[in-house]
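All protein chains of the complex are present and in place, except for one that has been dropped.
On to subunit A.
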């Protein structure tokens, strides 16, 4: 029941790649999340620590991360949240393998824990196959491999966002005013927020504005000097 107020107070996010800015600011969102009770906030922090890629502390090892993931999956019995975390970590493992291979690792890592989930063994066994022989399970994997081959890192990032967005849409079915709906909303918001920061053209235009503003009258000074 308490999630109804919270969910109804959040604006719709719209489509992933269309919004120039998230419809709700981080500050306002955090303020709204103040309605959550302590156990929910703890679960939210646990999930954020596992799936928010950009906020991973550098000093945390892969082994510590995987131990934390197992801890969450042992303690939390909610099937939607478990599925959300598992699918995101599966994807993270696959992307890590693709990146390692792109950086020239001809063999799978040995003697270290480098991935999470049921697909690690499959990836290690099929390290040299373009999509690790998992095209049937992850149809986007072949396209991801091709994009990396072409060094199209923006396309690769966009593909990942699309796959995660579609996964969140699937998980959202049947959840509108509950805790799962809130977690899915926050995961979507995170994607919109990150993508809106990636807008290349807008960034270049803004950079030029800043440079022009910073230069000010110095532009005339330099143009005068060249005469």
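Everything that follows uses one rule, which is that contacts are C-beta pairs under 8 Å (C-beta built on N, C-alpha and C of every residue); 3 or more make two chains touch, one makes a residue touch a chain; residues count from 1.
To be clear about the criterion, contacts and distances are computed from a predicted model.
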Using the UniProt record as the reference, specify the protein name of the hidden chain from among "Spermidine/putrescine transport system permease protein", "ABC transporter subunit, substrate-binding component", "Phosphate regulon sensor protein PhoR" or "ATP synthase subunit C".
"ATP synthase subunit C"
Residue, one of A:7, A:95 or A:172, that touches the chain absent here:
A:7
Applying the definition given at the start, please give the residues of subunit A touching the unseen chain.
1-2, 4-12, 32, 176-177
